[in-house]
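Here the complex is missing a single protein chain, while all its other protein chains stay put.
First chain written, first letter: the chains are A, B and C, and each begins at residue 1.
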Amino acid sequence: MKRLFIANRGEIALRILRACKDLGIETVAAYTRADKHLLHLRWADRNVCVGRRSYLDGPQMIEAAQLSGCDAVHPGYGFLSENSEFARSVEDAGLTFVGPAPAHIAMMGEKVGARSALASAGLPILPGSDGIVETEAEALAWAREVGYPVMLKASHGGGGRGILLARGEETLVQAFRTISAQAELLFGCADIYLEKYLANARHIEIQVFGDGEGQTVHLGARECSIQRRHQKLLEEAPPFDIATGEVEALAASCCDALSQLEYRNAGTLEFLYADGAFYFLEMNTRIQVEHPVTECVTGIDLVKLQLAVADGVGLGLAQNDIRIQGHAIECRINAEDEYFVPSPGTVDSLQLPDGPGIRVDTHLYAGYSVPHQYDPLVAKVISHGVDRSEATVRMRRALEELDIRFLATNKALHQSILADKKFVSGSYGAGFIDDPVSP
Amino acid sequence: MKRLFIANRGEIALRILRACKDLGIETVAAYTRADKHLLHLRWADRNVCVGRRSYLDGPQMIEAAQLSGCDAVHPGYGFLSENSEFARSVEDAGLTFVGPAPAHIAMMGEKVGARSALASAGLPILPGSDGIVETEAEALAWAREVGYPVMLKASHGGGGRGILLARGEETLVQAFRTISAQAELLFGCADIYLEKYLANARHIEIQVFGDGEGQTVHLGARECSIQRRHQKLLEEAPPFDIATGEVEALAASCCDALSQLEYRNAGTLEFLYADGAFYFLEMNTRIQVEHPVTECVTGIDLVKLQLAVADGVGLGLAQNDIRIQGHAIECRINAEDEYFVPSPGTVDSLQLPDGPGIRVDTHLYAGYSVPHQYDPLVAKVISHGVDRSEATVRMRRALEELDIRFLATNKALHQSILADKKFVSGSYGAGFIDDPVSP
Amino acid sequence: MDIRKVKKLIEMMEESDISEIEVKEGDDSVRISRGGVVIPSRSTPVVDRGELKPAATPVIKGHVITAPMVGTFYRAPSPSSPSFVEIGDQIKEGDTLCIIESMKMMNHIKADQAGQVEAILVVNEDAVEFDQPLFTLI
Partner (left out) sequence: MDIRKVKKLIEMMEESDISEIEVKEGDDSVRISRGGVVIPSRSTPVVDRGELKPAATPVIKGHVITAPMVGTFYRAPSPSSPSFVEIGDQIKEGDTLCIIESMKMMNHIKADQAGQVEAILVVNEDAVEFDQPLFTLI
């Protein structure tokens, strides 16, 4: 790989650029007219304006990548990252797609198919409908069998949308209609499936890497239970209070399943964890926002590994080479006000935390205007320590130092989470911030 | 320990404050009138102005510590840190001194005494005069026996001053006179000793920690050969190309020697390394500027450990608990021009590097004016990677990102060091930048 | 005036977006300027480091026609055909000015107003990015 096209923006575009710098790979950065002041454009070898506002125009991205002499494309997360057609077009254009095979992206993007594929490969699946539920009657029958509450999910949903909770027959019928209409509108497909709802279960995910030829390793688990409306806010690695052996066994099952598929590059398998048991939810076929906590505890640069695997160099490591050391926490700093309303604006001055055990991934700088068109995530503060307690106090210190003037952010929310007794004792589930399924 | 008095400035004062934050210890920050815009004053529980310009007035520091209700004093490095009288006064005032026993500070501050004390405890010593050389004739006789070149050193010297090289009889006589006069002037004591000069030897140092009751552990070694006029510029941990066993054996001897002394708190033993042999030079009885590289490769917070030991909690770890992981590099960023002339000035805007494997310890911020009165060290950029190669490329990336406008710094010098073949291959000694003993 | 200093000044100008420098020392003075061409400064986010953009962006006065997409710029419908327009041509609204090839599609770029072609800012067969100025009309 000689020159990589970065088809994304913000902190993840900067993250990819840094990995390229470390590998000596040249970079071409895509940007939109609204985004010409992005930080990583300062250090890219070349920048190409690809449109007015959108990072979703796959053909333009590929055209720009080709014209600028790139031999590979990194999609980051969001935008085109889980678009199997884009991945296929990239490969058809003779470029390397930094991610899984298009067929695997498509397979995991379709939730019902993914569930059954991974169930048959041996992963524990949450009790649910064995596929699409076609009618209200079918849904009612299934719910009666398993017992309420149940979750209704759009098969092509994601990002916290296309999910509703039903606590009884009446709400089930209503939810069925709402979500069918929503899913048709949002995802172009009205397919719905049902799952047993586990109250205040924990969200645990396993990071895997495949070489595309049957070798798969895992880099441990992450705790992602602190969410608001299905959007993760704070993540930890490793999950606390779950025996290493339990996580190892689950992760080994994941690796087995993905080795059978000859899965390639990074992937994350999301699970619910309740009463000592794991239940597979879905698989994300891209790098995750929260990958730095895994980098901190393994010492492995996940984006560099993505690039190495995409380049055909292989994983270069075996399961035995991967050790979990210490504990890491990530706080996602969003430019939003106390009512969770996105608050774009200009950064007048900026004090970022630093010192032992602190890393910040951010594209902010003094003078930067956060545009209103994009995701409100503006910084990820990551702390690392010998144990959960040290990672926690370092994160508290980091948030005290963090000073973004005058952008409204969710810093105070993170500070209250870190001060919460439930957080300190590690006894929390997905209901920590709010009922995860309230509309 | 409830409240700590920080009797220092700049990045090390901020470093100490961060450790206190992590331990829940309150802080009182000393500052001078020239220094009222220091970054760490923002986060200290209280700030006390202690004078016009000087951090050397021990009695005022102690008065301020007492009046602000502190129960301990951290001296940082430089200034009062290796002043045994200050340490004794702190203890006499009923406060905890975060550092070694005053008697040990005094012992190691007197180089000839330190050499003989550690030689008799079993450490290898550079061939040299067995103590003070009183006359020129004595010096000539000794040099004739060992062979030229030889080093003349002021017994109370330090910080790169009070050292001269003699290549023959004529220069020896001249150097003897120069250094006697200098030493009398600078250190109030004309005592001189002689050592065999090893051309382009490497500077290796061992980080130790004692509990004051006979237990001493080491945290591995650091490579500090890249110096200019005896001032370190770039440090690494661990030293490359020296067998782990060799370092371990030396470090074990250090621990034995210091356990005999019942040494307390942090200490660093400096050695020359040439032709496979180590020679003790001197011992520093304080935290070092370059301590972060050791923190990166051990995962241990050295300043927290200093505070714990001072608090009587003990080391809390045994030698077996300490593992060296990966490789770390530190670049000292000085506010000085290309001719090494200190260049104070105002920081207009500041872009600090970040991302995986990068840490920056700095008290700079946009709008800060670097005062002319103090040391030109304004930032320490630290990189950490799985191996020396990863640490090196990350450091290169970090220096590319580092942008301090408009302060003249030695960033370009560091970039040229990192690009140098001798650096990349790891085949350098103390002559890398300049002849270490030219006047 | 030391000729090496003048050389240094010219080098410094070339590395920057400065259009004129004048230095006086007592009775001596040096003035260095360059014409209407302004090279984008380093702090401009549209950093040009290669083939995608021409070396110098002229000072633009007229109405600007920009590229609506990333692609390859063609002044003529085929290599053997004459160019759609030349400098000085009078054109009507809707006239084709050039073609941009993007994802194997030939996109005709048309004038959004009538006028005279003042400048052609891109060389035939060069790659263009979104929003890049192609022509100016007066």
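Please note the rule applied: a residue touches a chain if its C-beta (ideal position, glycine included) is under 8 Å from a C-beta of that chain, and two chains touch if they have at least 3 such contacts.
As the structure is a prediction and not an experimental result, all values here were calculated from the model.
Colleague: Have a look at A:Thr178, A:Gln260, A:Ser349 or A:Gln415 and name the one touching the chain we're not showing.
Modeller: From the options A:Thr178, A:Gln260, A:Ser349 or A:Gln415, the contact with the absent chain belongs to A:Ser349.
Colleague: In the whole complex, not just what's shown, which of B:Ile25, B:Leu41, B:Ile358 or B:Ala430 touches the removed chain?
Modeller: Counting the whole complex, the residue in contact with the absent chain is B:Leu41.
Colleague: Of the residues A:Gly24, A:Gly367 or A:Gly426, I need the one that contacts the missing chain.
Modeller: With A:Gly24, A:Gly367 or A:Gly426 as choices, the missing chain is touched by A:Gly367.
Colleague: For the chain that got dropped from the picture, name the residues of chain C it touches.
Modeller: Residue positions of chain C that touch the missing chain: 5, 8-9, 12-13, 16-27, 36, 38, 40-44, 57, 59.
Colleague: Suppose we count only contacts with the excluded chain; which residues of chain B make the list?
Modeller: Counting only chain B, the missing chain is touched by 32-33, 36-37, 41-42, 47-52, 59-60, 62-64, 67-68, 348-349, 365-368, 405-406.
Operating definition for what follows: only the chains that are shown with their structure count from here on.
Colleague: Which category does the touching pattern between chains fall into here: line, ring, star, complete, or other?
Modeller: Contact pattern: an open line, chains touching in sequence.
Colleague: At what distance in angstrom does the C-alpha mean of chain C lie from that of chain A?
Modeller: The computed centroid separation for chain A versus chain C comes out at 42 Å.
Colleague: Measuring from the mean C-alpha position of chain B to the mean C-alpha position of chain C, what distance in angstrom results?
Modeller: Inter-chain centre distance comes to 55 Å.
Colleague: So, what's the distance in Å between the C-alpha centres of chain B and chain A?
Modeller: About 43 Å, centre to centre.
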